[in-house]
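Take a look at the structure set out below.
Only one protein chain is missing; all other protein chains are in place.
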Amino acid sequence: MDRAVLLLVCPDAPGILADVATWVAQSGGSIVDAAQTSDIDHGLFIQRVEFDHTEDVEELRRSFRDLAVRWSMWWELQVPKEKARLSILVTKEAHCLYDLLGRCASGDLPAFVVSVISNRSDLEEAAGRFGVPFHHLPVDADDPDARLAQENEVNAVLEADQPDLVILARYMRVLTPQFTERWSERTINIHHSFLPAFIGANAYRQAWERGVKLIGATAHYVTSGLDEGPIITQDVARVAPGDTPVTMARRGRDLESLVLSTAVRAHLEHRVIAYSGRTVVFD
Amino acid sequence: MDRAVLLLVCPDAPGILADVATWVAQSGGSIVDAAQTSDIDHGLFIQRVEFDHTEDVEELRRSFRDLAVRWSMWWELQVPKEKARLSILVTKEAHCLYDLLGRCASGDLPAFVVSVISNRSDLEEAAGRFGVPFHHLPVDADDPDARLAQENEVNAVLEADQPDLVILARYMRVLTPQFTERWSERTINIHHSFLPAFIGANAYRQAWERGVKLIGATAHYVTSGLDEGPIITQDVARVAPGDTPVTMARRGRDLESLVLSTAVRAHLEHRVIAYSGRTVVFD
Amino acid sequence: MDRAVLLLVCPDAPGILADVATWVAQSGGSIVDAAQTSDIDHGLFIQRVEFDHTEDVEELRRSFRDLAVRWSMWWELQVPKEKARLSILVTKEAHCLYDLLGRCASGDLPAFVVSVISNRSDLEEAAGRFGVPFHHLPVDADDPDARLAQENEVNAVLEADQPDLVILARYMRVLTPQFTERWSERTINIHHSFLPAFIGANAYRQAWERGVKLIGATAHYVTSGLDEGPIITQDVARVAPGDTPVTMARRGRDLESLVLSTAVRAHLEHRVIAYSGRTVVFD
Partner (left out) sequence: MDRAVLLLVCPDAPGILADVATWVAQSGGSIVDAAQTSDIDHGLFIQRVEFDHTEDVEELRRSFRDLAVRWSMWWELQVPKEKARLSILVTKEAHCLYDLLGRCASGDLPAFVVSVISNRSDLEEAAGRFGVPFHHLPVDADDPDARLAQENEVNAVLEADQPDLVILARYMRVLTPQFTERWSERTINIHHSFLPAFIGANAYRQAWERGVKLIGATAHYVTSGLDEGPIITQDVARVAPGDTPVTMARRGRDLESLVLSTAVRAHLEHRVIAYSGRTVVFD
């Protein structure tokens, strides 16, 4: 039996769930996990169906098309990869990178890292420990032409590696809209705050100055707006009296690693549906 | 349109979801919320379907019967009450009682309290503030006959009031199997620990002595085994250095109130399916 | 023995802790709980000392003055009240009000409610259940003069009642700087978001539109800037797929009640030190 994941969004109406489930059954499929919800504000039905089948996938896609047209669906039929390809962009902070490399090596994430790309050389050793090619692509942040040239080099590595997912694991350069569009819906960033609070750099200092009692981390798809893409995962941790921006950053590292890997797993398992600047993430 | 909730458990097999969803559609129903899961260990399919309809409920039940037999289902078709009837048993701690009375009065819980029953008189004033009849049924805990007699009086109040749900809100008397059986599947208890840790009395002292770093609370259906019924809701809170059994109990009260009211709401909204000593609670 | 709480903030330097602890010992005091921290950014030492003593409090204050001058301290010596006086401002949402009334009645909070003030009449019954005077002071929100007049009436009630703490328990009118200044450092507001995200009205709708995965609540001292006062307590809860602004508000109510009562307790126990737009809250 093969595994497939159907994701769909369409205007809500009675009968869709019955139609989809009947289609799976008639295709000889056996549902492993199905979950659906609705967005009452936009009047949408949103569903994820994971099922086992013996059919050819293209045949399944063809056979689903009629039903999709009837209900005006946006839809995808995905085949989960045994091991997805990840490219990771970093600057100098090591915690998310080590966390992802370790999770791939131990089999915790169904993926392997095909490239680590950085504007600095600090993390070359980390990539090397896991036998992952490290691309050092330095850039003068004050020179717009240099930034564009470097981004083109980053892009060239990605084009060569064809990752299923690009991960910004504390990459401290802002990307152009051209880049984010090219890799849209498969680039995840980890931001070190509970978005939309504390956008941009120095989020822990901003948080400390406002005197918040919890710090957060947010993993989101990257769009052209800074820290504005659809949120996939968020979590928070308690601030202790006496915490400084430095100790908050220390506590925050654990949050960042965990929130990022949770979002990566959800994406790789095709549990995330992004629409209208939001996501639905099925457990 | 009327609202109904279908709950079902049956051996898992391809086609059930399609059959159920098709039945709803063919009955002229419109699904408001559907969720399903499986218990892989026992090979079970477990579903909750909330739907709007114009049919007579008995007619719906009749029409579902064939399908239920075909898939060997345990099932219920519930009609959510606008206001359910609650009877609350207490001893002397007021926090859960005030919390439930306030939630019913403010409309936060879709229920009203028909009786408060206690082996002590401490909480008579609390019930009185909300105009709820208070039944003081004292008992000598050391006299088995007296205990049985008092339990019969409790039972008589319940039989007269016919509550949809009986709540043990820090009621400190152990009930007989006859009683728990009579009110089974509609009696919820709040226990002041993360069960199965710290069964029985003095749970905070037990927790303090073991030196745990989190305290918990557990709401569960009452069965004949002490603190062994199916768990509905649990939550925990951090223990601070310097906490004593007394301060842990103080922190624990907030947990107890919240966990209990969350379980009560889930029950009243027909979101809980209990089977094999466990529950599935749909969000 | 009497109980006192010393709160202090001063420039950090070696020897302060020794001096303060020695002063307590020499005053015949016995420390019940002491906690201190530092704000490294501002170079400050911040301390709370709770102690038992047999001395006259004014005498204690006099004897501490020299030490306070020597270290350039801001300081207070508080005597915890057995029962503090609370005035609660509300509009129409009942959950925080019932929660506070219940906690005062059960003895969970060391306080009693002396007045409930509202621009609407919805919650008159709630106050009445607990025998608390209810002041209905309606206002035409579009008429600046009427708003000022109503605020003066609110102020008159407070001046008459002399509460130790004013609580804005979902009071939906913006207060003038004159008012907030008059009651500064003893007015706590509950805001229905994780501040500084989602300032102002409709916080749950804002949160839903941004697609956050956690909702929050924030209790803070009221200052003239909208939702900008020093944060005392914050907490968050998970958003489920399918949540709408309405269901998020439902989940949020539990957060609001709990966060507010936690902040009120911390304030009444003199555990909060506010300085530079921030607070330190000792456990």
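We call the chains A, B and C, going by the order they appear; numbering starts again at 1 in every chain.
In the analysis below, a residue touches a chain if its C-beta (ideal position, glycine included) is under 8 Å from a C-beta of that chain, and two chains touch if they have at least 3 such contacts.
These figures come from a predicted structure and were not determined experimentally.
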Options A:46, A:84 or A:101, residue touching the unrepresented chain: A:101
Candidate in contact with the missing chain, chosen from B:141, B:201 or B:214: B:214
On subunit B, residues whose C-beta touches the chain left out of the figure: 35, 37-41, 46, 194-198, 208-214, 216, 230-236, 241-242, 244-245, 277-283
Contact set of subunit C toward the excluded chain (per top definition): 14-15, 17-18, 21-22, 24-25, 29-31, 33-36, 38, 238
In subunit A, positions touching the absent partner: 33, 94-95, 98-99, 101-103, 105-108, 125-126, 129-130, 240-242, 250, 253-254, 258, 261-262, 283
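Assume only the chains that are shown with their structure count from here on.
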Which two chains share the largest set of C-beta contact pairs: A-C
Separation of mean Cα positions, subunit C and subunit B [Å, integer]: 34
For subunit A paired with subunit C, centre-to-centre distance based on mean C-alpha positions, whole Å: 40
Residues of subunit A touching at least two other chains: 35, 38
